[in-house]
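Shown next, in structure tokens, is the structure this report addresses.
Left out: one protein chain. Kept in place: all the others.
== chain A ==
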Amino acid sequence: MTLFFEQTLNGLQFGVMLFLMAAGLTLIFGIMGIINLAHGSIYMVGAYAGTLVITETGSFLLGVPAALAVAAITGIVMEVAVIRRLYRRDHLDQVLATFAIILILNQAITIFFGRQPLFAPMPDAFSGSVELLPGLFYPVYRLVIILVGLAVAAGLYILINRTRIGMLVRAGSTNRDMVRALGVDIRMLYTVVFALGALLAGLAGLMAGPVLAVQVGMGEQILITTFVVVVIGGVGSIKGAFYASLIIGVVDTLLRAYLPGLLRQFMVGSEADALGAGISSMGIYLLMALVLLARPKGLFVADS
């Protein structure tokens, strides 16, 4: 039972990391109509910036603003220089252009940092583990990730539902032309939304630093799962992204943890392990297919 609880926590932790990525992606996709493949690259840039500052200064606290600022600035530059030209183009052009950004940023990182993965040191305050239940020791850092993710979700909820910017964002995702007709500077709004999405991706990258390897191409690994989250949650819906991230995180983790064991009841050990691994890596895509069958627009359609 403690093992199940621990695996659920692991799933939640994976889920909130996905949420930080998906929140930005779904906003950008839903409000601006842009398929931003380079969102993962911003995650990578944030991770590198954070790791660089943390290893140079030895202070995790300094790494936080560095990662967030660099990610947000990268986002703004990307929006102003490239994305702005793509709003009226079709999705194929957007995919091509943002794919090009992936290649450029990956190569730039390779030139500056080399191909060897980096590793951000764990902040001392969070390096131990705590006993949550008798016999269940859970790393503090992963608990911190969960808490930060939930706090960001709450903050976004307030921002979107209780502030003027949030109102414009919601309006923009429902009817772009009407918002523009009412005299709102939609260009500015787009830049702000893009920067916010980039900031969240940078935060995810920063927090991933001490757990995962900081390496070229790390963004592409998480990007596909993030798109699955966005589709399941409903394009443009932060609420949908939140629930979908947690569902995907928990489902993926539990499938990985328990499916081989279940299959071993019916078949030989090593075959069950291999088949279980295969099916569990398909799991989230099957889930996506099922959700789309039942609700073609995702679980939560934006502001319906």
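The rule we apply is simple: a contact is a pair of C-beta atoms (placed from the backbone, for glycine too) under 8 Å apart; a residue touches a chain by one contact, two chains touch by 3 or more; residues count from 1.
Here is the rule we go by: contacts and distances are computed from a predicted model.
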Protein name as given in UniProt for the chain not displayed, "Spermidine/putrescine transport system permease protein", "Sigma-70 family RNA polymerase sigma factor", "ABC transporter ATP-binding protein" or "Rod shape-determining protein MreD": "ABC transporter ATP-binding protein"
Touching the absent chain when the full complex is considered, from A:33, A:123 or A:139: A:139
Listed residues A:77, A:133, A:178 or A:274, member touching the removed chain: A:274
Chain A residues touching the omitted chain (full complex): 3, 6-7, 10-11, 13-14, 17, 106, 110, 114-119, 122, 127, 129, 137, 139, 141-142, 208, 210-213, 215-218, 220-222, 253-254, 256-257, 260, 269-270, 273-274, 276-278, 281
